[in-house]
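Every protein chain except one is present and positioned as in the full complex.
Coming up: chain A.
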Amino acid sequence: MLPLLTDTRIVAGRYIRQTLSSRLSLGIGMVQPLMFLVFFGPLLHDLPLGGDGDSWQTLVPGLLVQLGLFSSAFAGFGIMLEKHHGVIERMRVTPASRTALLLGRLVRDVLQLLFQSALIVLAGLALGLRAPLAGVLLGFVLVAVLAVALASLSYALAMRVSTPQEFAPVVNTVNLPAMLLSGILLPMALAPGWLDVLSHFVPFRYLVDAVREVFAGHYATGAVGLGALVTTGLALVSLALGTRVFRTAGA
């Protein structure tokens, strides 16, 4: 177990240094959520959105999940380049744990997402968001679990396909409906019956609902439990899959 942790730390260190040295990429993922926050958020101000929180408590959690959804789902992009340059195989012939090659990257992805989420919440505060600190932190934990789930899937996919042209369409095909159907911008409570029913088949919906609840200061509710359960389940399955691909890739 110890070598796994050490190797994970080493791999994480490499990718964290890389991310820090290209600050541009840190910022780029945030442009979209920030635009929604500034140009879309004010529109919701006096609208009845259902639920307990005010409009910022509804929108900001949605934007955090959106950020997690998109930045994690495209995590695999970087690994395709590394694969192309032979970096993955070079690391796979060292004694380092192959699982750590995945886990180390995930550590970087989660830290990056947390950093970006904090900035979005700060921007939200400036615009009028009020939410309990405990709720915000709990929301971060939920979003981090989502990042683990999606980034693992993304890496697994990227290891399996050989060109970005095969990778991007899959991610886009999944992400856009997932985003629309999980009520990221507006709660699904507003949806007509059929759409509401449909959205219950999208796992991210439960997460969005849960993050909204904790931002509104409700912690011990069914929605929070369900959101945590679904996201954790997804993360466990994705991790198992990702680990398997990293252990056997090339086969």
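Quick note on the criterion: contacts are C-beta pairs under 8 Å (C-beta built on N, C-alpha and C of every residue); 3 or more make two chains touch, one makes a residue touch a chain; residues count from 1.
Going forward, contacts and distances are computed from a predicted model.
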{"item": "Chain not displayed: protein name in its UniProt record (\"ABC transporter ATP-binding protein\", \"Sarcosine oxidase subunit alpha\", \"cysteine desulfurase\" or \"Putative spermidine/putrescine transport system permease protein\")", "value": "\"ABC transporter ATP-binding protein\""}
{"item": "Touching residue (missing chain; options A:30, A:75 or A:96)", "value": "A:96"}
{"item": "Contacts of chain A with the absent chain, listed as residue ranges", "value": "3, 6-7, 10-11, 14, 17-18, 22, 81-96, 159-162, 248-251"}
